[in-house]
Each structure stands twice: as structure tokens, then as C-alpha cells.
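Okay, structure first, notes after.
Only one protein chain is missing; all other protein chains are in place.
Let's turn to chain A:
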């Protein structure tokens, strides 16, 4: 379906829907009906990347810790307390009386078996960064474990906060990853009672969920999750009362739905950016040219026109809600005349042609950037690619400018952002030794002050040198039945255990 026909169709459907009368949601049977556009992956959290599967998994499983996003603090979950016992060792005292969904008791063996298995490269955990810091996991007694880190990593606690779920040892040993995908068993507030992979999932409130859990207090009995790929169909279902919760509604559609159902827009950690490759002899090697580009693009207008909702223009190369995302950096206001002057200074008064690959970004946004740059004489050659093809070309150095987005795994710490692009890895074509050094220090230190200072230095340099064009932070629009109370979070993990009926 072409974009134009989609747009026409959406408008027609929205007009027709506007005259429809909404039915009651499924408050009566205390069942929350949820739709995702994308098919959730199997619920072995360690093997998956898609947010849909991860959301379901967080209802089924628990981690040792939990991060309270409101206060930014870590709370005890399966571990009732923990302490840093050495530069590379942490000890966790586990909660007693916790039951898995299959009735098994939660003990230190479960932690040792799970974290031990998934940190073994042979297991094939999807994101190495999430587990490659785990060196050794030892049982100290039935409810006490020690984790020895393989390397210093400041994101360790973040990871242990619900991103690394604990599986039941006996079941996991017997059935492995496939078993956990087919028959997920956790300690979470909901248990999976029915699944047709990728299609339909039914979760039921776990009556024996442990007291004192940061995820306790669920009031909704059943959650039925279906995959409905067509957004217009989701709107129709939401209107007719067959759905209570949908998300990722495009801004224009959100505005149209607002009169019929609840629409909530919430900022998320995912950010968009343009990354520059600074090959010698090319215009982008000149700092003034990069600065000119930053001055030439009217990012506020782009946000207003295309992102809407809770989105905001970014100052630095990270999301301000993340730990370490210093905001005291050089910013570039929209000033086309200044951009022209900088280009003239760089000897490019007549402009130049810049190829830019964009992936996982809407074409209209890329075209808006091109239109702004055209006003100062820069002809942007747009090349839209699938994400894999785009990032592949970037890593091979074939792309001078790459426009995409980054979600930091939904984690509020720049340790999952900056090093990927400036820490010397494959996505860092610059390989600036100073930046790499600061980021390594910040990523490995356990002292928040040291980390903050090092990140600030790195962000300042990135901004001063205009190595990146930070674009904007994304937002997610949720469509909710009028009966539902739901609070979105910036990490894009829907917490249905906190949802309730009005």
C-alpha cells in the first residue's frame, strides 16, 4: 500500500469512525484486551529484541532488582538486599517464600543456573552487552549469591533491574531456551496460560505473587494480547470496545482519535540522530560544515510537524532522562544565515552534495531535513534503506551521513548510548582516542560523580565539534478505552500490573 493511499484510507476510516458510537470496554469481565502491531517474539527474554515480547516477558518474569523510574532508584525485587563487596563483586540476599508459577520455590540455585547459562556465549544471548560483564555466579547459601564481574561495567545494576529475568532452575535445565519460550515460567505478577506464538497470548493474574514485590498490586485478572497489524483495524476495535489498549499511534491519527477515546502521549528514551563520517578531504571533515548543517536544520519545526506529542528537540547526543546526559553543551539554534556564513568560511559558498542514508525513520522527516539544507545550498541525496542494510553500509564506511534512531534498550543511562557511537566500536567511525578514554572511564567506574563528569566531557566535545546532529526524542501515543487507567513510562515497557479500571 502506498503512503498516499494509506493516508487517504486512514482519513476516510477516521471520518467514518468519528460517527461511530463507542461500546463499553471489557471492564465487566476484568479482562484487558491489548493489541500489538508486531508479532511478539518468544518469551525467552535473553534471545529477543522486540519490545512486544519483552513487555509480555516482564509480566511473567522478575529480576533480582527493579528500577523505580519515578525516583530513579533501584528497589529490591527477587533480591531483598545487595551490596558491592569489592570492585568486581556484588552479593545478593534473596527473598524467601517466593514461588514460581509452577509451584517451585525460588532459591539461589535459580539465580546461579539462569545467570550462569545466559552469560555463556554458547547460549546465544541476543545482546552481548547485557550479559558479557557477568564472570561468575556463585551460591553462598540457599538464599545468597555472589556475582563476580568479568569486567567493570557501570550498567550492571541497570541490567539486573528486571532486564535479566530469573528462570526456574529445574525447568530451565530440562528444557533450555526453547522450553522457556514454549512454556514460560517465572515469578512475575502474571502467568502465561495460553499462547499461539506471535498471534495471541493470554495472561492471568498470579495469585501467589510474592508480597512486597515492586510489581505487586495487579488488579486486572486477565490480559489478552493479540497481534493486529493494521492500525486502522486497531482503531476500529478500540472504538467498538473490543480493545482497551493500543499504542504507537501516529501523531495525526492520535489527534483524530482523541475525541472518542483516551489518547496519552508520553516521551520515551528512543532518540533520532544524524551521524557524520569525517573522512579526510570530504566537506564533513570540516567542523564549520558540520556546524552549518546543525544551524541549517529547523529541528523544532520538524518536531512540531512530524513528531508532535511529548517529543522534544535534543541538545546533546542522548536523552535528557538518562543518567549522565549532560545538558550543558553547545547548542545550535536554527540560523540559516549563520549556516551560510559558516559554509562560505569553509570555502563552500556554492554548496555541495551530501549523500545521506536513512533507516527506520519516516521519509517525510528526512525530506524535511533535505529541504532545510537545500535552503543553505546543501543538496542532500536521500537513500532510504532497511535498518540492516543502512547500518551495514555505515559500518563499512560507505555512508557520509546516517540518519536513524537509537533506543538504548529502554534503559535510562547513557552507558547504553554513547559508547556505541563514540566508544571505539564498529559503529564509531571516528575513533577519537579522547572520547573513547572518557567513555571507557565512565562506563566502568562505580562512582556516579566520576561517571557523570566523564560523560559530560564527552558530550561537550561531541557538541562542540558537531560530530552528531541530535534530532529529537520520540514519544509514544497510546490509545486507551475510556474506562482504563494506565500510566506510560519512558522505557516503553507497558506495566499492565499497574493498570486498573476507572
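The working rule: a contact is a pair of C-beta atoms (placed from the backbone, for glycine too) under 8 Å apart; a residue touches a chain by one contact, two chains touch by 3 or more; residues count from 1.
Basically, contacts and distances are computed from a predicted model.
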Notebook entry, point to check: What name does the UniProt record list for the absent chain among "ABC transporter permease", "histidinol-phosphate transaminase", "Acyl-CoA dehydrogenase" or "Zn-dependent protease"?
Noted result: "ABC transporter permease"
Margin query: Tell me which of A:183, A:233, A:282 or A:482 is the one touching the absent chain.
Written below: A:233
Check: In the full complex, which of A:31, A:420 or A:500 touches the chain missing from this view?
Finding: A:420
Next item on the list: Go through chain A and note every residue touching the omitted chain.
Entry: 1, 5, 9, 12-13, 16-17, 20, 23, 38-39, 41-42, 44, 47, 49-50, 121, 124, 126-129, 177-178, 181-182, 196-200, 226-230, 232-233, 236-237, 239-240, 242, 360, 385-389, 391-392, 395, 405-409, 420, 425-427
